[in-house]
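The complex appears here without one of its protein chains, the remainder shown in place.
Up next is subunit A:
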Amino acid sequence: MTEVSELSEEDPLARPPEDGTVLDVCDLRMRYGSTDVLGGIDLTAQRGEVLCLLGPNGAGKTTTIEVLESFRMRSDGWVSVLGTDPAHGDERWRAGIGIVLQSWRDHGNWKVRELLAHLGSYYRPYSTPRRPRPIEAEDLINRVGLTDQSEQRVRSLSGGQRRRLDVAIGIVGNPELLFLDEPTTGFDPQARRDFHDLMHSLADDDTTIVLTTHDLDEAEKLADRIVILAGGRVVANGSPAQLARQVTRDAEVSWTRGGQPFVHATPEATNFVRELCAQYGEEIADIEVRRATLEDVYLSMVHRHEAGYAGEAAAEFHKREVQP
């Protein structure tokens, strides 16, 4: 049993640190035998930021998250989560972290409200004026949309309802930092929309969110910042718009003139359109400007990595990151 350490933990403002950096990872490495699963990851997240980890299977997303959750010991590198090394995180540190796990058959006998109220009770000793803990079961049940199921046994929930319960369990301790590993697998569009709204409301309450997903559309909607991993390295890191500019600064302009379609790629789409209209006037119709989507970015980055240009892709990012 871990005792609460004496190190100025009484002051609730002591963490997260003053500068608002909730997550700080430097050169994180993970090695199994002679295989490098993570080859030097750098990550940061500010308070209230939504960070999305993208990458193909085996890119190291889950391993990274598990190191940050303290479920896995790293081989090398420097990691700070809520101002503490997760390898030495105590129970108070644990109370500041929410984890959405994939449920399976656990707690099948429990009723939804009973389980949330019970799991919430573990957080009560760690309540602070700034972060009251836990979130009341009733409130939580309404927020995740399980009001009609609150007296049902967990075993009898549908797959989507169980997933909502997983999310509720993840946030019952009103965490400062929330981890979600592929949270929306198996959600229907309505559940997905509800989930996105919930994440936005948590971020508005200064909760930092780190999630992995395969759904690029979801990443684009939720993330303040996207980190693309491939082969255990960060190959891109920035806001969705920044990433799009990184792949190509060109936008694609398409139009028709006299019924005939035209396409033109240009970095100066607005000017191009203005000149086009000035030149041809009413002959121009169906103007469309399409910028690179996250999917373009993702595929291009992962492709570059797989083609063996991981280092170059990353270097190029750093070069471009300093530009506005």
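Annotations
The rule we apply is simple: a contact is a pair of C-beta atoms (placed from the backbone, for glycine too) under 8 Å apart; a residue touches a chain by one contact, two chains touch by 3 or more; residues count from 1.
The rule is short, and it goes like this: contacts and distances are computed from a predicted model.
Per its UniProt entry, the chain excluded from the display bears the name "ABC transporter permease", taken from "(2Fe-2S)-binding protein", "ABC transporter permease", "Electron transfer flavoprotein subunit beta" or "DNA polymerase III subunit delta'". For the chain left out of this panel, the touching residue among A:25, A:95 or A:269 is A:95. Subunit A residues in contact with the hidden partner, per the touch definition given at the top, are 1-4, 62-63, 65-66, 69, 71-72, 91-92, 94-95, 99, 101-107, 109-110, 114, 118-119, 121-126, 169, 173, 181.
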